[in-house]
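A quick write-up on the structure given underneath.
Every protein chain of the complex appears in place save one, which is left out.
Chain IDs A and B follow the sequence of writing; residue 1 opens each chain.
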Amino acid sequence: MASKLTLSNRTGWTFALPGFALIFTFIVLPFFFAIGLSLTNQRLLSPNPTQFVGLENYRQLLGFAVVTLEPERDEAGEVVRDEAGEIQYPRLRAITRSDDYPQYRGMREWFRWQSGENVMVVIARDVVFMKALVNTFLFVLVVAPVQGGLALMLALLINQKLRGISIFRTIYFMPVVVSIVVVSLLWRFIYDGQNGLLNSILQGLSFGLFQPVDWLGDPSTALPAIMAMSIWQAVGFHMVIWLAGLQTISPTLYEAAAIEGASKWQTFRYVTWPGLRNTAVLVLVVITMQGFALFAQIDVMTNGGPRDSTQTLVFQAVERGYGKQDISGGSTISVILFAIVLAISLIQRWLTRER
Amino acid sequence: MAFDPDNYGLRLFVRYLVLCLIALIFIFPLVFMINSSFKPDNQLLADTSSLRAFLPVGDISLDNYFGAFRRAPVALFVLNSVLVTGATVLLSLLICSLAAFSFAFLRWKGRDVVLSIVIATLIIPFETIAIPLLLLVSKLPWIGLEGLQWGWLNTYRVQIIPWIADGLTIFLFVQYFKGLPGELIEAGRVEGASWWQVYYRIVMPLSGPVLATAAILKFLVMYNQYLWPLIVVQQENYRPIMVGLGYFFQLNVAWGEVMAYLTLITVPVLIFYLFLQRAFIASIASTGVKG
């Protein structure tokens, strides 16, 4: 007989309802919408009725294959070479447009590598998506450890007892409160190929030996440049999380270590680091989540270019879903993104589980 | 003597030197921004090749600011952002704290299920639902002064309402409320207070720290909104500051004006941050507790 006494169904629901209804309408519902839409061919403005297409969108995005190109041979069976001695291969179109290989139809080259005399070509249905996927992972794989590590170093630096240390903490944290859009615009100046501050500084430091680089205009430097800026912008955020973790470690442990004669490194290795285990997981997960959501930097700085070298999942989702009004395509990318994020938070759960 | 590694003064000097150099790395783009906002375009671009980029030297004036106001309805954008941010923060504090109060102190059927749904939304990044949410809000009804309307695009409400409630804010409130001494709430009940009275007479007055945390986090999110208004607001009347930036990149880009605009929208936040830096940093640190 759970009585009316301590059970307050009406008040409980009344208090929770506005918040829950908003979360349900604007987060939960769109989330299931995304899953639903990803199984259709919905477009924002389309004369045709929406149809259920099953996993077709996923197949369109994720489909890829490896084909082997054998060198062209003359009648004698000799490998044909051009004047420079390079081996000649048949054109990829011969396969992707051939009726002999209907499964490869419409696919385009993603990348290739040499394997003996043959060339292996990875072809994908949606090369831009594949690049976005790889770039996003690359971004996370580089930014997470570097940003996390630098943030920890800053936190250790700031955790010293020095007069005026809080001023430095305030400054290091400052970029966090500045909009990423503003930051991205400023860094366009820093990275500029002609008048860029970075080029000026590097030239100054190398006494003019350094050749200016168009950081955002070169496919090989654009993504690293965006990574560096992203690290710069949010490192203060994670420094603060590390600091909070550092402050949970009891000072008596450090006193004990000092009495036992531990060196600075030993103190870090055996006192500080074990006390930061959960913080470490948290920092990595938060960076990872932020990394997978990479959008504004791309939108402001490169628009995915040059040559798709800075495409990311969210940028693609927005470009398709909003720019090209391909709602189902954008939703499909969103669902894939969510699946990745979910997997990561499950891994986090597992890493920080109670033992 | 001068290079004695145990020299306390020298070691202190090196420490401060390191700290200052790192500080330079974090501060130079902002210094550049503010100084450039006072320079004409040709000088601004020329100065980037020297340290003059970081100094208020040469032809210094407020022309860029006037130019920015001429080029774009800056005051309108700022007003829009302030309005949207202010409304969202206030509504969020009220609605999320009420929900959290219910989760933390009340027993009701379905509570645990509802709470776990709310917590589960923490792992849904906004970016993954932006597109379907766009579709949803484009078809939502609204009853206004002009009667029933369909579609929320190009309004203030589309920028405010979806952002009011979120799992993190509710979670922060729940954590804080559970840390309050339970006997205070029981004392209120025994003294005859209704749950609503317990909420606003006892719990809210004791929630200063968590209100500050939630307000700051929401403020940062809302003031810096970019992706969402970019896709749901096409009319200039409702555009917030970050989207308003687009005006400065149409036709010929006047970099001085861009810098003036960036300074205008950034410096108030920086001043706000410098005054409340302890609260800002504490609010970020408290999000770390959720691990």
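We adopt the following convention: a residue touches a chain if its C-beta (ideal position, glycine included) is under 8 Å from a C-beta of that chain, and two chains touch if they have at least 3 such contacts.
As a working rule, contacts and distances are computed from a predicted model.
Visitor: Any idea which of "Putative tricarboxylic transport membrane protein", "ABC transporter ATP-binding protein", "Succinate dehydrogenase" or "Allophanate hydrolase subunit 1" UniProt assigns to the chain that's been left out?
Guide: Hidden chain identified via UniProt as "ABC transporter ATP-binding protein".
Visitor: Of the residues B:52, B:111 or B:189, which one touches the chain left out of the display?
Guide: For the chain that is not drawn, the touching residue is B:189.
Visitor: Among the options B:12, B:90 or B:206, which residue touches the chain absent from this view?
Guide: Once the missing chain is taken into account, the touching residue is B:206.
Visitor: Name every residue on subunit A in touch with the hidden partner chain.
Guide: For subunit A, the residues touching the absent chain are 1-6.
Visitor: Write the list of subunit B residues that the hidden chain touches.
Guide: Those residues of subunit B that touch the unshown chain are 181, 183-184, 186-193, 197, 201-202, 205-206.
Just so we're on the same page, only the chains that are shown with their structure count from here on.
Visitor: Which residues, counting only subunit B, touch subunit A once they are in their complex?
Guide: Going by the criterion above, the answer is residues 12, 15-16, 18-19, 22-23, 25-30, 32-33, 45-46, 48-50, 53, 95-96, 98-103, 106-111, 114, 117-118, 121, 123-136, 161-167, 170, 195-196, 199, 220, 223-224, 226-227, 230-231, 242, 245, 255, 258, 262, 265-266, 269-270, 273-274, 277, 280-281, 284-291.
Visitor: Going by the contact rule set out above, which residues of subunit A touch subunit B in the complex?
Guide: Answer in residue numbers: 6-16, 18-20, 22-31, 33-34, 37, 42, 44, 154, 157, 160, 162, 165, 168-183, 185-187, 189-190, 192, 195-197, 200, 232, 236-237, 240-241, 243-245, 278-279, 281-282, 285, 289, 292-293, 295-296, 299, 314, 317-318, 321-322, 327, 330-331, 334-335, 337-338, 341-342, 345, 352.
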